[in-house]
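Before I ask anything, let me first share the structure, which is written out below as C-alpha coordinates.
Right after this comes chain A.
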Amino acid sequence: MRNHSIRWLVVLALVIFGMGVFTSTAPAKDIIFMDLSDYTGPVAGLALPGSMGTEDYLKYINNKGGVEGLKIKYMGIDTRYDVARAISAFKRQRRNKQVVAVGIVSTPVGKMMQALTKKEKLVVHVPGDGEFQAHPGNFFTWGPVYQDAFAATIDWIMDDWEKKGESGKPKVAVLSWDNAYGREMLRGGKEYAEMKGAQLLPSELFPTGTLKHDVYLTRLDKAGANYVYVGGVDPVQTNVMRDATALGLTEKIQFISDYWGPTALGISLHPKALEGMVVVSFFLRGQEAFDHPLLKELWTTVRKQPMDKFNEGYGIGVGAGINLVGAVTDTVKRVGKNKVTREEVHNSYLRLTGLDRQGLAGRCTYSPTRRAGADVVKFYKVTGGKIVPITDWVQTPDAVSMHKWK
Partner candidate 1 sequence: MNTSNSAADKILEVKSLNLSFGGLKALDDLDFQVMGRELLAIIGPNGAGKTSLLNCINGFYRPQSGTIQFHGKAIHPLQPHTIAKLGVSRTFQNIELYTGLNVLENLMAARHIHMKRGAFLGSIFFGPARREEIRHREVVEDIIDFLELEPVRKQVVGTLSYGVRKRVELGRALAMDPRLLLLDEPMAGMNLEEKEDMARFILDVAELRKIPMIIVEHDMDVIMDIADRAVVLDFGSKIAEGSPAEVVENSRVIQAYLGEEDEFETSSQ
Partner candidate 2 sequence: MWRPCGVFDATYEKDMAIVRTSRHWIALIVSLVIFFFIPLYGSYYIVSFINTLAITIIAVLGLQIVSGYCGQISFGQAAFMALGGYTSAVLTQKFGLSFWVAMPLAGIFTGLYGLIGGAPSMRIKGFYLAIATIAIHFVTLWLLLHLEITGKSVGLTVDSPQIGSFVFDTDERMFYIIMPIMILMTYAARNLVRTRVGRAFVAVRDNDLAAQVMGINLYYYKLLAFFVSCFYAGIAGSLYAHLTMVCHPEQFTLLHALWYIGMLIVGGLGSIPGVFFGVVFIRVMDEIVLIASPYLADWFPWLGMAPAAGLGLTAFGVVLAVFLIKEPRGLAHRWEILKASSRLYPFAY
(Lines give C-alpha, C1' and ligand atoms only; values in the text may rest on other atoms or scores of the structure.)
Protein backbone atom coordinates (compact mmCIF):
# COMPACT_ATOMS: atom_id res chain seq x y z
CA MET A 1 0.00 0.00 0.00
CA ARG A 2 2.76 2.43 0.98
CA ASN A 3 4.56 1.74 -2.21
CA HIS A 4 1.61 2.84 -4.29
CA SER A 5 0.95 5.91 -2.18
CA ILE A 6 4.50 7.07 -2.71
CA ARG A 7 4.16 6.63 -6.43
CA TRP A 8 0.99 8.65 -6.45
CA LEU A 9 2.54 11.35 -4.33
CA VAL A 10 5.35 11.64 -6.86
CA VAL A 11 2.84 12.00 -9.67
CA LEU A 12 0.95 14.62 -7.68
CA ALA A 13 4.13 16.52 -6.93
CA LEU A 14 5.02 16.51 -10.61
CA VAL A 15 1.60 17.86 -11.49
CA ILE A 16 1.89 20.62 -8.91
CA PHE A 17 5.37 21.40 -10.15
CA GLY A 18 4.01 21.59 -13.67
CA MET A 19 1.27 23.95 -12.55
CA GLY A 20 3.91 26.09 -10.90
CA VAL A 21 5.86 26.28 -14.12
CA PHE A 22 2.72 27.33 -16.02
CA THR A 23 2.20 30.35 -13.88
CA SER A 24 5.81 31.48 -13.82
CA THR A 25 6.58 34.55 -15.90
CA ALA A 26 9.58 36.16 -17.50
CA PRO A 27 11.75 38.51 -15.44
CA ALA A 28 10.07 41.82 -14.81
CA LYS A 29 10.58 45.00 -16.77
CA ASP A 30 11.45 43.45 -20.12
CA ILE A 31 8.76 43.33 -22.72
CA ILE A 32 8.00 40.17 -24.64
CA PHE A 33 7.35 39.30 -28.24
CA MET A 34 5.51 36.01 -28.36
CA ASP A 35 5.89 33.94 -31.49
CA LEU A 36 3.27 31.24 -32.05
CA SER A 37 4.74 29.46 -34.97
CA ASP A 38 4.81 26.14 -36.75
CA TYR A 39 8.27 24.68 -36.84
CA THR A 40 7.45 21.17 -37.99
CA GLY A 41 4.21 21.28 -39.99
CA PRO A 42 3.34 22.46 -43.48
CA VAL A 43 4.51 26.06 -43.06
CA ALA A 44 7.71 25.25 -41.20
CA GLY A 45 9.84 25.93 -44.27
CA LEU A 46 8.98 29.60 -43.86
CA ALA A 47 8.16 29.91 -40.19
CA LEU A 48 11.36 28.39 -38.86
CA PRO A 49 13.89 30.74 -40.53
CA GLY A 50 11.47 33.63 -40.07
CA SER A 51 11.29 33.05 -36.33
CA MET A 52 15.05 32.74 -36.16
CA GLY A 53 15.34 36.12 -37.86
CA THR A 54 13.10 37.85 -35.35
CA GLU A 55 14.77 36.15 -32.42
CA ASP A 56 18.24 37.06 -33.57
CA TYR A 57 17.37 40.65 -34.38
CA LEU A 58 15.85 41.15 -30.93
CA LYS A 59 18.90 39.57 -29.31
CA TYR A 60 21.08 41.84 -31.39
CA ILE A 61 19.20 44.91 -30.18
CA ASN A 62 19.26 43.69 -26.60
CA ASN A 63 22.99 43.10 -26.81
CA LYS A 64 23.39 46.71 -27.84
CA GLY A 65 21.51 47.76 -24.72
CA GLY A 66 17.94 47.43 -25.89
CA VAL A 67 15.65 50.34 -26.63
CA GLU A 68 16.95 52.93 -24.22
CA GLY A 69 17.62 50.15 -21.78
CA LEU A 70 14.32 48.39 -22.34
CA LYS A 71 14.91 44.83 -23.53
CA ILE A 72 12.59 42.92 -25.80
CA LYS A 73 12.52 39.24 -25.00
CA TYR A 74 11.69 36.73 -27.69
CA MET A 75 9.43 33.82 -26.75
CA GLY A 76 9.04 31.20 -29.47
CA ILE A 77 6.42 28.49 -29.21
CA ASP A 78 5.86 25.65 -31.63
CA THR A 79 2.13 25.26 -32.19
CA ARG A 80 2.52 22.14 -34.33
CA TYR A 81 -0.16 23.74 -36.57
CA ASP A 82 -2.59 22.85 -33.81
CA VAL A 83 -5.11 25.43 -32.65
CA ALA A 84 -5.58 23.97 -29.18
CA ARG A 85 -1.88 24.14 -28.41
CA ALA A 86 -1.66 27.67 -29.70
CA ILE A 87 -4.61 28.81 -27.61
CA SER A 88 -3.26 27.25 -24.48
CA ALA A 89 0.18 28.74 -25.08
CA PHE A 90 -1.26 32.18 -25.70
CA LYS A 91 -3.65 32.02 -22.80
CA ARG A 92 -0.82 31.26 -20.49
CA GLN A 93 0.51 34.73 -21.30
CA ARG A 94 -2.70 36.54 -22.08
CA ARG A 95 -2.81 38.51 -18.85
CA ASN A 96 0.92 39.00 -18.84
CA LYS A 97 1.21 42.69 -19.64
CA GLN A 98 4.82 42.26 -20.67
CA VAL A 99 3.64 40.62 -23.86
CA VAL A 100 3.18 43.55 -26.23
CA ALA A 101 3.09 41.76 -29.57
CA VAL A 102 2.35 38.30 -30.91
CA GLY A 103 3.45 36.67 -34.14
CA ILE A 104 1.31 33.96 -35.75
CA VAL A 105 1.98 31.79 -38.78
CA SER A 106 -1.24 29.78 -39.16
CA THR A 107 -4.56 30.86 -40.59
CA PRO A 108 -6.86 29.05 -38.11
CA VAL A 109 -4.82 30.21 -35.13
CA GLY A 110 -4.94 33.74 -36.52
CA LYS A 111 -8.70 33.56 -36.83
CA MET A 112 -9.06 32.42 -33.28
CA MET A 113 -6.72 35.10 -32.04
CA GLN A 114 -8.85 37.79 -33.66
CA ALA A 115 -11.57 37.17 -31.13
CA LEU A 116 -9.15 36.94 -28.23
CA THR A 117 -7.07 40.02 -28.90
CA LYS A 118 -9.47 42.50 -30.48
CA LYS A 119 -10.49 44.27 -27.30
CA GLU A 120 -7.01 44.68 -25.94
CA LYS A 121 -5.50 46.05 -29.15
CA LEU A 122 -2.64 43.60 -28.91
CA VAL A 123 -0.42 43.81 -31.98
CA VAL A 124 -0.48 40.56 -33.95
CA HIS A 125 1.96 39.89 -36.77
CA VAL A 126 0.59 37.62 -39.48
CA PRO A 127 1.93 36.63 -42.90
CA GLY A 128 -0.34 38.28 -45.44
CA ASP A 129 -4.09 37.75 -45.39
CA GLY A 130 -5.91 40.56 -47.17
CA GLU A 131 -8.90 40.49 -44.87
CA PHE A 132 -6.86 42.27 -42.21
CA GLN A 133 -6.26 45.11 -44.63
CA ALA A 134 -9.92 45.09 -45.62
CA HIS A 135 -11.11 45.27 -42.01
CA PRO A 136 -8.32 47.14 -40.24
CA GLY A 137 -7.81 45.95 -36.69
CA ASN A 138 -4.93 44.85 -34.57
CA PHE A 139 -3.48 42.43 -37.14
CA PHE A 140 -0.45 43.56 -39.15
CA THR A 141 0.91 41.67 -42.13
CA TRP A 142 4.61 41.23 -42.75
CA GLY A 143 4.63 42.54 -46.29
CA PRO A 144 2.13 43.30 -49.01
CA VAL A 145 -1.02 41.22 -48.67
CA TYR A 146 -1.45 38.20 -50.94
CA GLN A 147 -3.96 39.99 -53.18
CA ASP A 148 -1.65 42.90 -53.88
CA ALA A 149 1.31 40.68 -54.62
CA PHE A 150 -0.89 38.67 -56.97
CA ALA A 151 -2.05 41.86 -58.65
CA ALA A 152 1.55 42.95 -59.15
CA THR A 153 2.17 39.57 -60.72
CA ILE A 154 -0.76 40.11 -63.07
CA ASP A 155 0.87 43.38 -64.15
CA TRP A 156 4.11 41.55 -64.76
CA ILE A 157 2.29 38.84 -66.72
CA MET A 158 0.58 41.38 -68.94
CA ASP A 159 3.94 43.01 -69.68
CA ASP A 160 5.56 39.66 -70.33
CA TRP A 161 2.69 38.60 -72.57
CA GLU A 162 3.07 41.79 -74.59
CA LYS A 163 6.84 41.41 -74.77
CA LYS A 164 6.47 37.89 -76.13
CA GLY A 165 4.28 39.38 -78.83
CA GLU A 166 1.39 37.04 -78.13
CA SER A 167 -2.14 38.05 -78.99
CA GLY A 168 -5.33 37.39 -77.08
CA LYS A 169 -5.67 37.10 -73.35
CA PRO A 170 -3.08 35.24 -71.30
CA LYS A 171 -4.55 32.30 -69.43
CA VAL A 172 -3.60 32.52 -65.78
CA ALA A 173 -4.29 29.88 -63.15
CA VAL A 174 -3.70 29.58 -59.42
CA LEU A 175 -2.31 26.31 -58.09
CA SER A 176 -2.27 26.39 -54.32
CA TRP A 177 -3.23 24.84 -51.02
CA ASP A 178 -6.80 23.87 -50.40
CA ASN A 179 -7.24 26.07 -47.35
CA ALA A 180 -7.99 29.67 -46.50
CA TYR A 181 -4.53 30.78 -47.56
CA GLY A 182 -4.84 29.13 -50.98
CA ARG A 183 -7.99 31.05 -51.78
CA GLU A 184 -7.04 34.37 -50.20
CA MET A 185 -5.13 35.86 -53.12
CA LEU A 186 -8.17 35.62 -55.38
CA ARG A 187 -10.36 37.62 -53.03
CA GLY A 188 -9.58 40.84 -54.86
CA GLY A 189 -6.91 39.35 -57.06
CA LYS A 190 -9.61 37.82 -59.24
CA GLU A 191 -11.31 41.17 -59.77
CA TYR A 192 -7.98 42.79 -60.55
CA ALA A 193 -7.02 40.13 -63.10
CA GLU A 194 -10.33 40.48 -64.86
CA MET A 195 -9.99 44.24 -64.96
CA LYS A 196 -6.53 43.92 -66.46
CA GLY A 197 -7.77 41.58 -69.15
CA ALA A 198 -6.16 38.30 -68.06
CA GLN A 199 -8.23 35.17 -68.37
CA LEU A 200 -8.40 33.37 -65.03
CA LEU A 201 -8.74 29.59 -65.21
CA PRO A 202 -10.42 27.69 -62.36
CA SER A 203 -8.03 27.36 -59.42
CA GLU A 204 -6.39 24.05 -58.66
CA LEU A 205 -6.34 23.53 -54.92
CA PHE A 206 -4.67 20.61 -53.21
CA PRO A 207 -4.42 19.59 -49.54
CA THR A 208 -1.38 20.69 -47.56
CA GLY A 209 0.03 17.20 -47.26
CA THR A 210 0.00 16.44 -50.99
CA LEU A 211 3.11 14.72 -52.25
CA LYS A 212 2.37 14.57 -55.99
CA HIS A 213 0.75 17.16 -58.17
CA ASP A 214 0.44 15.37 -61.51
CA VAL A 215 -3.34 15.49 -61.69
CA TYR A 216 -3.54 19.22 -61.16
CA LEU A 217 -0.71 19.94 -63.55
CA THR A 218 -2.09 17.81 -66.36
CA ARG A 219 -5.45 19.49 -65.97
CA LEU A 220 -3.88 22.93 -66.15
CA ASP A 221 -1.95 21.80 -69.20
CA LYS A 222 -5.15 20.59 -70.81
CA ALA A 223 -6.87 23.90 -70.02
CA GLY A 224 -4.08 25.63 -71.90
CA ALA A 225 -2.67 27.71 -69.07
CA ASN A 226 0.10 30.14 -70.01
CA TYR A 227 0.98 31.28 -66.50
CA VAL A 228 0.54 29.37 -63.31
CA TYR A 229 0.79 31.14 -59.96
CA VAL A 230 1.93 28.58 -57.42
CA GLY A 231 0.98 29.10 -53.79
CA GLY A 232 2.05 27.25 -50.68
CA VAL A 233 5.15 27.40 -48.55
CA ASP A 234 8.39 26.03 -49.89
CA PRO A 235 9.05 23.09 -50.52
CA VAL A 236 5.59 23.05 -52.09
CA GLN A 237 6.67 25.17 -55.05
CA THR A 238 9.75 23.06 -55.45
CA ASN A 239 7.68 19.89 -55.43
CA VAL A 240 5.25 21.34 -57.96
CA MET A 241 8.10 22.29 -60.25
CA ARG A 242 9.68 18.86 -59.82
CA ASP A 243 6.46 17.25 -61.06
CA ALA A 244 5.96 19.86 -63.78
CA THR A 245 9.46 19.27 -65.09
CA ALA A 246 8.99 15.52 -64.99
CA LEU A 247 5.84 15.98 -67.07
CA GLY A 248 7.64 18.40 -69.41
CA LEU A 249 5.36 21.35 -68.76
CA THR A 250 7.94 23.99 -67.94
CA GLU A 251 8.48 24.78 -71.60
CA LYS A 252 4.80 25.47 -72.22
CA ILE A 253 3.89 27.19 -68.99
CA GLN A 254 5.58 30.01 -67.13
CA PHE A 255 5.42 29.17 -63.44
CA ILE A 256 5.40 32.00 -60.94
CA SER A 257 5.82 31.40 -57.25
CA ASP A 258 4.05 33.22 -54.49
CA TYR A 259 6.44 34.96 -52.10
CA TRP A 260 6.80 31.96 -49.79
CA GLY A 261 8.38 30.15 -52.72
CA PRO A 262 11.75 28.48 -53.18
CA THR A 263 14.75 29.69 -51.26
CA ALA A 264 18.36 28.86 -51.98
CA LEU A 265 17.77 25.54 -50.21
CA GLY A 266 14.90 24.43 -52.44
CA ILE A 267 16.84 25.48 -55.51
CA SER A 268 19.85 23.44 -54.45
CA LEU A 269 17.60 20.35 -54.18
CA HIS A 270 16.04 20.58 -57.63
CA PRO A 271 18.10 23.12 -59.60
CA LYS A 272 17.05 21.72 -62.98
CA ALA A 273 13.37 21.60 -62.13
CA LEU A 274 13.18 25.12 -60.83
CA GLU A 275 15.07 26.64 -63.74
CA GLY A 276 13.06 29.49 -65.22
CA MET A 277 10.57 29.89 -62.38
CA VAL A 278 9.69 33.46 -61.55
CA VAL A 279 9.35 34.40 -57.89
CA VAL A 280 7.52 37.44 -56.66
CA SER A 281 8.94 38.51 -53.32
CA PHE A 282 8.73 41.34 -50.83
CA PHE A 283 11.98 40.36 -49.13
CA LEU A 284 15.46 39.95 -50.50
CA ARG A 285 16.41 36.67 -52.08
CA GLY A 286 19.40 34.97 -53.52
CA GLN A 287 22.73 36.72 -53.61
CA GLU A 288 21.13 40.01 -52.55
CA ALA A 289 20.14 38.45 -49.25
CA PHE A 290 23.44 36.64 -48.79
CA ASP A 291 25.28 39.92 -49.34
CA HIS A 292 23.05 42.01 -47.11
CA PRO A 293 25.29 43.31 -44.33
CA LEU A 294 22.73 43.14 -41.53
CA LEU A 295 21.58 39.63 -42.38
CA LYS A 296 25.16 38.49 -42.73
CA GLU A 297 26.10 39.99 -39.40
CA LEU A 298 23.09 38.52 -37.57
CA TRP A 299 23.50 35.08 -39.08
CA THR A 300 27.20 34.79 -38.43
CA THR A 301 27.53 36.61 -35.11
CA VAL A 302 24.19 36.07 -33.35
CA ARG A 303 23.10 32.76 -34.84
CA LYS A 304 26.75 31.75 -35.24
CA GLN A 305 26.15 29.71 -38.35
CA PRO A 306 28.15 29.56 -41.59
CA MET A 307 26.63 31.40 -44.54
CA ASP A 308 26.15 28.24 -46.61
CA LYS A 309 23.34 27.25 -44.25
CA PHE A 310 21.62 30.60 -44.68
CA ASN A 311 17.96 30.68 -45.70
CA GLU A 312 16.41 33.84 -47.14
CA GLY A 313 13.28 33.37 -45.01
CA TYR A 314 15.47 34.75 -42.22
CA GLY A 315 15.07 38.18 -43.75
CA ILE A 316 11.30 38.16 -43.21
CA GLY A 317 11.78 37.69 -39.50
CA VAL A 318 14.44 40.35 -39.30
CA GLY A 319 12.04 42.72 -41.08
CA ALA A 320 9.33 41.97 -38.54
CA GLY A 321 11.87 42.53 -35.78
CA ILE A 322 12.75 45.93 -37.24
CA ASN A 323 9.07 46.85 -37.21
CA LEU A 324 8.71 45.85 -33.60
CA VAL A 325 11.83 47.66 -32.46
CA GLY A 326 10.77 50.71 -34.45
CA ALA A 327 7.38 50.73 -32.78
CA VAL A 328 8.80 50.22 -29.30
CA THR A 329 11.32 52.99 -29.89
CA ASP A 330 8.47 55.26 -30.88
CA THR A 331 6.47 54.29 -27.81
CA VAL A 332 9.39 54.88 -25.49
CA LYS A 333 9.91 58.27 -27.08
CA ARG A 334 6.28 59.21 -26.63
CA VAL A 335 5.43 57.87 -23.19
CA GLY A 336 8.69 56.88 -21.57
CA LYS A 337 10.11 53.43 -21.09
CA ASN A 338 8.11 52.61 -18.00
CA LYS A 339 4.74 53.13 -19.63
CA VAL A 340 5.06 50.77 -22.59
CA THR A 341 1.64 49.12 -22.83
CA ARG A 342 0.00 46.98 -25.45
CA GLU A 343 -2.21 49.81 -26.55
CA GLU A 344 0.64 52.29 -26.83
CA VAL A 345 2.68 49.84 -28.91
CA HIS A 346 -0.36 49.37 -31.09
CA ASN A 347 -0.65 53.12 -31.55
CA SER A 348 3.01 53.29 -32.43
CA TYR A 349 2.52 50.64 -35.11
CA LEU A 350 0.04 52.96 -36.77
CA ARG A 351 2.76 55.64 -36.88
CA LEU A 352 5.42 53.46 -38.50
CA THR A 353 4.72 54.79 -41.99
CA GLY A 354 7.95 55.17 -43.87
CA LEU A 355 10.14 53.20 -41.46
CA ASP A 356 13.31 52.21 -43.24
CA ARG A 357 13.99 48.50 -43.16
CA GLN A 358 17.54 48.76 -44.36
CA GLY A 359 16.64 47.57 -47.81
CA LEU A 360 15.45 44.18 -46.57
CA ALA A 361 12.01 45.05 -47.90
CA GLY A 362 10.36 48.26 -49.01
CA ARG A 363 9.56 51.03 -46.58
CA CYS A 364 7.03 50.20 -43.93
CA THR A 365 3.49 51.23 -44.80
CA TYR A 366 1.60 50.70 -41.55
CA SER A 367 -0.73 53.65 -40.95
CA PRO A 368 -4.10 54.26 -39.33
CA THR A 369 -5.75 53.00 -42.52
CA ARG A 370 -3.25 50.39 -43.59
CA ARG A 371 -2.26 47.08 -42.06
CA ALA A 372 -0.16 45.76 -44.93
CA GLY A 373 3.52 46.03 -44.15
CA ALA A 374 4.83 47.11 -47.55
CA ASP A 375 3.67 48.15 -50.97
CA VAL A 376 6.55 47.04 -53.14
CA VAL A 377 7.63 43.65 -54.46
CA LYS A 378 10.53 42.47 -56.52
CA PHE A 379 10.55 39.81 -59.24
CA TYR A 380 13.24 37.17 -59.32
CA LYS A 381 13.94 34.36 -61.73
CA VAL A 382 15.78 31.12 -61.22
CA THR A 383 18.63 31.19 -63.72
CA GLY A 384 21.48 28.73 -63.79
CA GLY A 385 20.69 27.37 -60.34
CA LYS A 386 20.68 30.87 -58.86
CA ILE A 387 17.82 33.16 -58.03
CA VAL A 388 18.48 36.54 -59.66
CA PRO A 389 16.39 39.74 -59.67
CA ILE A 390 14.72 40.64 -62.95
CA THR A 391 13.09 43.86 -61.80
CA ASP A 392 13.70 46.52 -59.22
CA TRP A 393 11.16 47.15 -56.45
CA VAL A 394 7.74 47.45 -58.13
CA GLN A 395 4.74 49.22 -56.69
CA THR A 396 1.88 46.81 -55.88
CA PRO A 397 -1.62 47.78 -57.00
CA ASP A 398 -4.41 47.85 -54.43
CA ALA A 399 -6.44 44.72 -55.14
CA VAL A 400 -7.90 44.17 -51.68
CA SER A 401 -10.27 47.08 -51.99
CA MET A 402 -11.65 45.67 -55.25
CA HIS A 403 -13.20 42.74 -53.45
CA LYS A 404 -16.67 43.01 -51.98
CA TRP A 405 -15.92 42.08 -48.37
CA LYS A 406 -18.67 40.96 -46.12
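How were these candidates chosen? In short, all candidates are chains of the complex that A comes from, given by their letters.
Just so it is clear, contacts are C-beta pairs under 8 Å (C-beta built on N, C-alpha and C of every residue); 3 or more make two chains touch, one makes a residue touch a chain; residues count from 1.
This structure is a prediction, so every number in the text was calculated from the model and none was measured.
S.K.: Which of the candidates 1 or 2 touches chain A in this complex?
M.R.: For chain A, the touching partner among the candidates is 2.
S.K.: Considering only the defined contacts, which chain A positions touch candidate 2 in the complex?
M.R.: Residues 1, 4-5, 7-8, 15, 18-19, 21-23, 38-41, 44, 48, 51-52, 75-78, 80-85, 87-89, 91-95, 106-108, 111-112, 114-116, 178-180, 182-183.
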